[in-house]
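Note that one protein chain is taken out, while the other chains of the complex remain in position.
Letters are used for the chains, namely A and B, taken in the order the chains are written, and counting of residues starts over at 1 for each.
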Amino acid sequence: MQNMTAKQAPRSYKVQRFLDGWSLFYENLIGKIGLYLLILFGLMAIVSYIPPHVDPMYHPMTGVDPDISYASPPSARHWLGTDNIGRDILSQLLTGARVAFLVGITAAFISIVIGTLLGMVAGYGGKILDALLMRLADMVMVMPSLLVILLLSVLFGQLSIWTIVILIALFRWPAVARVIRSQTLTLKQRPFIDMARVAGASHLRILFRHILPNVLPMALLYMTFRITSAIIVEAALSFLGFGDPNTVSWGMMLQWVWKTGHMFQAPYWLLPPGICISLMTLSFYMMGRAMEEVLDPRLRKIRKTDHAAT
Amino acid sequence: MNMKKLILRRSIEILAVFFIILTGLFLLFHIAPGDPVSMMVDLTMTPEDVERLVAQLGLDQPLWTQYLYYLKNFVTGNFGTSFHYGRPVIQIIGERLPATILLFTTATILAAMAGVWWGKRIAWYKGKAVDTWVTIFSLVCSTLFLPWIALLSIWLFAYWVGGFPLSGMMTPELWVVPDTGIVSKAADVAYHMLLPLMTLFIVNTGSYLLIMRSSMLETLKEDYILTARAKGLTERQVRNRHAAPNAALPVVTSVGLSLAFSVNGGALTETVFSWPGIGRELIFAVSNSDYPLAMASFLFIALVVLVANLIVDILYAYLDPRISY
Partner (left out) sequence: MLLPVIRHGKMLTGFLLSCLLAALISCGPGKHDSQMLRIGLMEEPRTTNVWLASDANSRKVLSLIYQPLYTYDPDTLDLAPWLAASMPEYDPATESYTIRLRHAKWSDGTPLTAHDVVFTVDLIRQFQVPRYYAQWQFVEKTVAVDDQTVRFFLSQPRAIFLTKTLVSFIVPKSQWAPIAQQAGSTKKPLVALMNAKIPKPLGSGPYMLEQWRQGAFLHMKKNPHFFGKNLVICNRRLGPHADAILFKMYSTADVAILALKKDAVDFFWWSIQPGYIDGLEKNRNTKIFLSDRSALYYMGFNVRHAPFSDPDFRRAATILIDKDFIIERVLQGYAASMDSIVPSENIFWHAADLPQYGHGLSREERIQMAFRLLSDAGYTWDRPPVNAAGKVVSPSGIILPSGRPMDAFTILTPPADYDPARATCGVIIQEWLKDLGIPASTRPMSFGALLQRIKDRQDFDTFILGYGQLSLDPDYLNNFFHSANDRPGGWNMSGYRNPEFDRLADASVQAMEPARRQELVWEMQRILMADLPYIPLYNPVAIEAVGTQRFEGWEQMIDGIGNIWSICRVKPLAAPM
């Protein structure tokens, strides 16, 4: 975070600010829980590379236990049991963490980039540009994004995980753009922007050198919320059977357990992916809330609900 | 800016947005691979059969002609005929939309009211352990993966514990009996709504609670609360008469937005609970290339969302004179 806050400040000041923020964050119970959960999932994602090297049968997608060809409950060989074709659920679950991070962070990052850029441009540009971009944001905002992505997925054949990521990003920028715009509007009134302008800085330079560093913390905060919604959308899509079948995600696991008729027969298969999806979104959400309080407690008023974005 | 002007401007905006969605949808459906007839194809259908059908459904016309036709029909309220039902689309939507609206508005209102009720109370305990735990609990509930928790609750409450219906909107056995009165029919629908409502309630209430809590904390810093306290009103009066009504404003906004999102997730909820709503219908229509039905259901969903937003904006402007547009 320290690299992103005001560039002009001396290094020691920045470090100090970061440390202050960090201790504030760490004192916050919610932030702490979120952080621990996140570390847990991070570990899962890292560990996920190990099982296939132990034995090819632990490959999450293609490995099958040579002796087990049905859904089996947890055992010494398969700590969380196997799915119906004899694949190890634990290694799928671990891989799922990796996919969730990948989907969540990439989609969130793209949407934050779009949202921040458009928000800055709208706020700085003003007038027609502002009106146009904000109407566009309104429009995208009211779109039932899950349904639209579903529609696209059905119409254009099954989408790959990357297409899904990009689509999620394309539907999730407006809220960010709005907040960044209002921040930019306040920043624009600030004297240092005027000074820069008088000094002959180009619009581009003002935008990226002076405004961007100041709105970045906000953008970063928003990223945590975008991550949760991206994970949920991917899970929901996969759950309905419109995910990428070559990817082992938690939503995909739920789809398998559902469509093969093991829903209520194999709790050891149904519960872990659901719990993981819920906890991972929870951890990002908690992190976000804690960060929010660190950055500015008054900001809570501006944000609108993102939670129900399934 | 006065109210009339605001409503007028927002309505025009909504119309423009609607038109764009309309056109976008049309294009999307027509450039996508896979024609509607190919979905009806089975082995008994010869290529000649397909050709005849395509011609009769007007799908062999150029894109422009189809688009103009579509616009013209749309303006006159003719949404076309569903390929699979063979009935006017508007009829099907007329049957499904009320079910969706009934379930989701009830769920949202209940959740928002409960959120306000608990949120204003919990704000009083800021900093105490109970506040932290309620916050954590609300966060846990609101991040539960909806379809998953919905299936679990069916299994738990309708199967394991029993007493709740498994699925659907009504008990057919009851409805086929000719002398069943309107009251028992309504009660039957309410009874079927219990489980979906409960699930939505669990998932949605938490976030309203949190919004209400934060907003309440902000409000409590305002001068007029101080004044109220200084007048010697009880804490309870201050909370319920003075703080809560103002603090509830952000909840109103989020109700409008979350209505949009519940329509979104509604497809999932409706599928899991076999609720005969429009979201489920849309998924069916889309995966079977029933163009007219899919487009119209999508448009109606968009319309509901847009109108909900409009109402929220107006309400907001009405309730909070500080907001200017």
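Simple rule for what comes next: a residue touches a chain if its C-beta (ideal position, glycine included) is under 8 Å from a C-beta of that chain, and two chains touch if they have at least 3 such contacts.
Everything numeric here is computed off the predicted structure, so don't read it as measured data.
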Absent-chain contact - pick from B:7, B:28, B:90 or B:110: B:110
Candidates A:57, A:155, A:176 or A:236 - the one touching the absent chain: A:155
Identified contact with the non-displayed chain, of B:17, B:99 or B:259: B:99
Positions on subunit A contacted by the hidden chain, ascending: 61-62, 64, 69-71, 84-86, 153-158, 240-243, 245-246, 255-256, 258-266
Contact set of subunit B toward the excluded chain (per top definition): 32-36, 38-53, 56-57, 81-82, 84-87, 92, 95-96, 99, 110, 113-114, 116-117, 151, 154-155, 158-159, 162-163, 165-176, 184, 186-188, 190-191, 193-194, 197, 240-241, 244-245, 248, 252, 271-272, 274, 276, 280, 284, 287-289, 315, 318-319
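Operating definition for what follows: only the chains that are shown with their structure count from here on.
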Subunit A partner contacts - residues on subunit B that touch it in the complex: 13, 16-17, 20-21, 28-29, 32-34, 132, 135-136, 139-140, 142-149, 151-152, 155, 159, 203-204, 206-207, 211, 214-215, 218, 250, 253-254, 257-258, 260-265, 267-268, 271, 279, 282-283, 286-287, 294, 298, 301-302, 305-306, 309
Residue ranges of subunit A in contact with subunit B within the complex: 29-30, 33, 135, 138-139, 141-147, 150-152, 154-157, 228, 232, 235-236, 239-240, 254, 258, 263-264, 270, 273-274, 277-279, 281-282, 285-286, 289, 298, 300-301, 304-305, 307-310
